[in-house]
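A short worksheet on the structure shown next.
Removed from the display is one protein chain of the complex; every other protein chain stays in position.
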Amino acid sequence: MTASDLVALSPLILLSATALVVMLSIAIRRHHGASATLALLGLAASFASLRWAASVTPRQVTGLLLIDGYTLFYWGVLLALAAAVVLLAYSYLEHQTGHQEEFYCLMLLATAGGLVLVASSHMASLFLGFEILSVSLYALIAYLHLQRLPLEAGVKYLVLAATSSAFLLFGMALLYSETGSMQLATLARFYMGAPNAALGAAGWAGTVLMLTGIGFKLAVVPFHLWTPDVYQGAPLPTTALVATISKGSVFALLLRWFHPAGSLAGTPVWWAFVIMAAASMLAGNLLALRQNNVKRLLAYSSIAHMGYLMVAFVAAGPLAVQAATYYLLAYVITILGAFGIMSVLCSGEEECCELEDYRGLFWQRPVLAAMFSAMLLSLAGIPLTAGFLGKFYVMAAGASSALWLLLFVLVASSTIGLYYYLRVLVVLFSSLPEDHVKVMLPRGRVPAGAGFSLAVLVILLFVFGLYPAPLWDLIRGISAGIG
Amino acid sequence: MFLLGLAGLLTRRNLIFTLMCVEVMLNASGLAFVAAGSRWGQVDGQVMFLFIVAMAAAEVSVGLAMVLQFHREHPTLDSDAGDEMRG
Amino acid sequence: MILLWLIAILILAGVLAAVAGRFNAAAPRVISLAALVLDLALCLGLWGRGLSSASRWSEELSWTWVPQLGIHFHLALDGLGLVLILLTMFLGIMAVLASWNGIQRSPGFFHFNVMWVLAGVTGVFLAVDLFLFYFFWELMLVPMYFLIAIWGYQRRIYAAVKFFLFTQISSLLMLIAMIVLVILHQRTAGFYSFDLQDLLATPLAPDMEMLLALGFLAAFAVKLPAFPFHTWLPDAHAEAPTAGSVILAGLLLKTGAFGMLRFVLPLFPHAVQRLAPLMMTLAVLGILYGAILAFAQNDLKRMVAYTSVSHMGFVLLGIFALNPIALQGVVVQMVSHGISTGALFVLAGALNERLHSRELRDMGGLWETMPMLSGVGLFFVMASAGMPGLGDFVGEFMVLLGTYQATPVLSALAALGMITGACYALRLAQKTFLGPNVHHSDFPDARWNERAIAVPMMVCLLWIGLYPQPLLNMIRPAIDNMPRQAVTARR
Amino acid sequence: MLNLLWLAPALPLTSAVLLAIFGSRWPRKLVSLAGVGSIGLAAVASMLVAWSFLTAPPPGNAFVLPLWTWMAAGSFRPEFGLYLDPVSLLMLLVVTFVGFLIHLYSTEYMRGDEGYARFFAYMNLFVASMLLLVLGSNLLVLYMGWEGVGLCSYLLIGFWYRDAANVRAANKAFLVTRIGDTAFAIGLFLLFTQLGTLDIQQLMQRAQSQWPAGSTLAIAAAALLLGGAVGKSAQLPLQTWLPDAMAGPTPTSALIHAATMVTAGVYLIARTHVLFTLAPEVQLVVAVIGAATLLMAACSALVQRDIKRVLAYSTISQIGYMFLALGLGAWSAAMFHFMTHAFFKALLFLAAGAVIQSLHHEQDMFRMGGLRRELPVAFWSFVIGGSALAGLPLLTAGFFSKDLILWQSWAGLNGSIWFWLCGMLGALLTSLYTYRLVFLVFYGTAKSHVSERPGLAIKLPLAVLCVLSIFAGYLDTPPHFGGVPRLSNFLNSTLPALEEVHVGPVITEVTTALTASLVFLAGFSLAYLLYYRRRVEQPAESALARFWAAGWGFDTLYSWIFVRPFVWLAEVNRRDIVDSLYTALASLTQASNGLLQRTETGHVRWYASGLAIGSAVFLGLVWWMR
Partner (left out) sequence: MAAVFYISSAVAVVATLLTITCRNAIHALLYLIVSLLAVAIDFFVMGAPFVAALELIIYAGAIMVLFIFVVMMLNMGEHAGETALDVFKPRAWAGPSLLALVLLAEIAALVSRQSAPLSGVEISSKQVGVALFGPYVIGVELASLLLTAGLLGAYHLGRKAVTREDEVHGIDTRQSRAVTGDPVVSAGAGRSSHAA
């Protein structure tokens, strides 16, 4: 542990420290605004320290964490996402009874877990990051535990996440017993089939079992079943967190771990990924087809989107990592925006996530509805939005690796997907029923913080959709290190 | 043992049992790690086991707290009672 | 630069209209009209300046967009594009005029959508970068979707979704084909480029070329629409508001044909030759099938929609006849079909505004009380049936003539479309304007905006029908510039 | 002076456009002035042109007035030009002059109609289109006129649009002729593709030089053009539309469905006679069609009740004669008969119109009678016109023209006794039904009240046409009756001269003329016996009569073969069978959605099973692959 190590770790340290500070501040005096502000400040400080950390990277900090450009990039993304979630959560929690402050603390911890995951280069750090994330999420999902649905979602998530952790651990153990190393980089060499490091059947079995754990977090078919229930039950900011930070960090890890093994093609694991990708795209979109709860709908759509991501992931070649990263970024921006808008709209005690609640939204809140439409269109991959470019890159990556089957599944399923996005759009723009007595969505001003973060997200959505060149360069730079 | 835990998890509907089964699975994984570490004569397996124990503790504490809450809503502790969200 | 302005004016006017619509209901339409007139003036100016014979493009604009993938913001104008842009602006004005009074609900957003569709269409006609083309191609869809889904008739949502899904799945296939083409190009040339000119030189294995051509054709055939992929069209046309139908029939369908002319023919000459018999057969089937279905319809707008299927069959036929006469006929047909069908949709909209029905059985004997509207209607019905002296005839005749040189049998079969075309045209006239006025309908005759629409459209059709030479001169260089092998190989 | 030619179509066209736009707001006088005046001026212009043409024939006896290039695409650059030669000059004069008379007549006939301006707009448009058809230097221009007259025919048949039957008749006329037009269009494609031009003169030259006689291409081209001609001229098998077309106002019937438009087919064949000469098989078919049609239509005319339908079938029959002449290679004879027919058939229709108008639009002959004294003008018109139609020897124009055809049917290039016999039989029938009409309408007891009598605007055209019907025949008399073949000579510069091949001792001009005269007398006597002496008060009711009256059942036949299957197909497929494919796809998707949704049970144990199943599957994959 040298000073440079600490510098490299500074964002993580600052983040964890913030979590503790928030906890202590709660102990001293409960104040919602203060907690949120503290959390924001901590995130900002952590974000600022990225630059500092960049001065000493790339750097392997002990055996567990690898801090390089890729890590820092994802750290930045995760921290920014967390900040946006804080802003959204503030306006959401304002309207909830009960204690609000712990949310920030847990959220920061979850983010820290995500950071660890991204940086991990060792099974132990992988596992610990995984668990920090999970354990925080248990509580976050069931945060509004006086209501039935969040609690139910929490229980489900807990049981399943723990089970999946067990699978992950068992897989790790198998792999470890096969290879004798817990360094991911060493394992990657095994996958590549280095001459003196062929992987035996047990090693593959271990990998597959680990995939169960990872696949669970990513919610890809067939490990997706929990997704809708948890999305629906969890409070909106938590849902946003699950959809962005949790998935984003796990995927970043997966990308780093398997990418060096560019020649995975043809191995059982590669086939497993292909199957997961195809099945996720199809099943996710098909499941969402007639869903009437917007949160569940987005949950199913997230399954499909993970499938699209997998396409880029499966594709080898220089484009793959870049495409996956771009897509992931576009996706998290979009989905965070979507959940953010929902959380702004559903600022009552009850969440209003039924499709019917959104009927005629455009005529009441045109700006929010327009933003929501933009998010939906981005999810559907329509030009002008980041989602389109993301899909474009994914297709480019897939095409350059000649993954025809996957590409056709992608085309078919995104057409199916379009159907339900359009369903939502239709509802947003359809006329209000005549006997519209109950105003589902309260009018009123959008809180400044949430409004700001939404505006930023929408702007990013269009900037990344229209002028991707700088971001693309950045991604190319950071992915060069791992490719 | 891992698989017995899994089977139990899938079979038993009582949440307490479910949690126990998860513990069994985690424990089995820990056992596997220690065995693997022992195979290579390395200390890493045991370290991992320690982390697993820590995780199991955190998990159980949160889990049991949730079970308490769940019991308030569904006096049966039947995990299938929590199927309000589906479809 | 002027090319960018053509698009930018529309986009800005759309935004302005949306904003202005919140304060004043009349402002959006005035803004839209002004923008379109300005654009039309610009286009006429471009036309007046003449097409430079020296270079391939008479106007060009190229900015780097995504350098990593060789994507450029590359707009270019040739005669073909100019003709279609003129048509775009013209029909745009008509569409705005047609919905002058009919839009009560959120006129700002309505005109925003209209402007953006037109901007997308304009972009499609100008783009020579494949990516940019796709970008505009998709850009057209969303506002069109809104136009149908918000301001349409009863089954608008079904229609809008169907329209969107059909187009989307086919466009994605095209996107894949584009990407593959670019990647193949990169493998041989060593750099990424989405530019049409660069890609023209890509050597392709025959089977790969075929697959790629099919990918492109999928999108264009659905948009056109070619025979088995046409079923979105009646729904979309019938349910769209008048302006939507006009733009849909007049412009969006043309983008499909344009795409074939601009991309498929030059990029995949050999595959096109192999595909020609198949596509021409489909075209003939479409001509006859569309006409029979048009005859069968009881809904005025659906009927007109199916006539589009039939007419666009001629376009497809001409494209794959692969000779200069047919290709020029295709362009003439595109323009005149845009005008005549657009006018019929305006007419249907006008009737619907009065009768609140699109059903033929609610009509009949309208001549009695609205002789002017009926007379105008008859004019366009006859244009649609291919009456010589009007635009459609010139197009159809040249297409058939060109086709005859390629395959006499198909041409003769397609000529049967003239008979079936007469069948539906006569039925349309019979059920609406003529016959006894059983419903004793008594409605006001053509209003000022309807007259302002009808007169220029009639003049244009007559002009194209009697003296299409300026039009043909404009598109001639573009046709000649298509690689000779694609056009002449069959002769 | 010849350059004034463009005025002939332009004047009516201008008037038509003006009337269409402003007609409803103009006073009636102005409408009449524009409508009739424009045609009158066109007639004057044509006469000036004719005078100039005759006094100072242009080189080659043909004059071309190019206007502009219609469309140019590659080698395809049809000129929009006018072409004047003796044949088209004849047509031009007949069309403008007869047209003028009929327009004049219409000012009175259509007096009370609300669509007065509309009527004249259509009529003017018709004249313009017809002139374009006649004068077009290019087959494409001709085609444009061809379609234009079809359109006007449609508009005028359906002029009284409130009656659905009229609209149906109009549709039928348009559609049936459209079938022929399509064949014509395909013929154009073929000609252009093979010969590289559509200019009529060039086309004829190239055909002559490039195609050997009897070549397949020539046959195909001629057959396709014949298709067009058959449709327009209401010959077998596309004759069914004409009788129904009588639904239009009577002046329309006179102008379009008797004098001018229906003879366009004859004109077309005459124009492109080179092709037909190159395709003798087709030419023979033309003759056979002509002969068959003339007999069939004459039989039908015999049993009609409706006065206009009699005349309609008579028209079909007379055009049959023209086709017969064309088929025989007697080109100028056909044109001669066209001219005289234009006069006397217009006269008959106009006279019939006068009768009909006087009787409150009563058209059933069996409800007329004894009108001889009430309507003397109409009576004498009928007598003169009818005699010309029936071929009253020596006195009437119809005798000379028909005689020429009959003579040629035997003596001509392709003549045979069978054609001759057909022609004679037709002449007998013609005479019979003509006088049947005259006796039924003008003799016997009066059965209806004459409400109004024709005025000057009706009488004057009738008078002029009476004169023409009598004297036009002297333009071209056979050798034994004066021997002044002016018309034939005049047309000879364009059309091949008549040839007399089968001249023998029995087969002479004189015998034919005598036979024809006898046949005329026989027909007249029969009619006199049947309809004057034994006044038949009811139409024949035999099965054969019904069959004939229904136009030999062609309507029913076509209805079963074409119309019903088409309508059935359309109705069965109204919802578009192709769409069900996509609907099925959509349902499949929905179904799989339902299936998948059942996996989301909400039970945590099942979800955990998902994890286990997934792992099992992937482990199986590993097992299988390793």
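Order of writing sets the chain letters: A, B, C and D. Residues in each chain are counted from 1.
As a working rule, a residue touches a chain if its C-beta (ideal position, glycine included) is under 8 Å from a C-beta of that chain, and two chains touch if they have at least 3 such contacts.
For clarity, every value in this text was computed on a predicted model and none was experimentally measured.
Listed by label, the shown chains that the missing chain touches in the whole complex are A, B, D.
Contact with the omitted chain, checked across A:Val7, A:Val56 or A:Ala142, is made by A:Ala142.
Interface with the hidden chain, as seen from subunit B, comprises residues 1, 3-8, 10-14, 16-17, 19-21, 23-24, 27, 31, 34-35, 37-47, 49-51, 53-62, 64-69, 71-72, 74-78, 80-84. Where subunit D meets the chain that is not shown, the touching residues are 601, 603, 605-606, 609, 612-613, 615-616, 619-620, 622-623, 626. By the touch definition given at the top, subunit A reaches the unshown chain through residues 1, 9, 16, 19-20, 23, 61-65, 98-99, 102, 105-106, 109-110, 112-113, 116, 124-125, 128-129, 131-132, 135-136, 138-139, 142-143, 145-146, 154, 174, 177-178, 200-202, 204-205.
Throughout what follows, only the chains that are shown with their structure count from here on.
Any chain bridging subunit A and subunit C, meaning touching each of them, is among D; the list is complete.
For the interfaces A-B and A-D, the C-beta contact count is higher for A-B. Relative to the whole-protein C-alpha centroid, the nearest chain centroid is that of C. For the pair subunit A and subunit D, the distance between C-alpha centroids works out to 78 Å.
Centre-to-centre separation of subunit C and subunit D, using mean CA positions: 37 Å. Rounded to whole angstrom units, the spacing between the C-alpha centres of subunit B and subunit C is 63.
Within subunit A, the positions touching two or more other chains are listed as 155-156, 159, 163, 228-229. Among the residues of subunit C, none is in touch with two or more other chains.
Across the complex, subunit D is touched by residues 155-156, 159-160, 163-164, 167, 201, 204-205, 208-209, 211-212, 215-216, 221-226, 228-229, 267-268, 271-272, 275, 283, 286-287, 289-290, 416 of subunit A. Contacts from subunit B toward subunit A in the complex involve residues 2, 5-6, 9, 15, 18-19, 22, 25-26, 28-30, 32-33, 35-37, 39-40, 42, 44-45, 47-48, 51-52, 55, 58-59, 62-63, 66-67, 69-70, 73, 79, 82, 84-87. Residue ranges on subunit A touching subunit B, taken from their complex, read 123-124, 127-128, 131, 135, 138-139, 142, 145, 148-149, 151-156, 158-159, 162-163, 165-166, 169-170, 172-174, 176-177, 180, 182, 228-229, 232-233, 291, 296.
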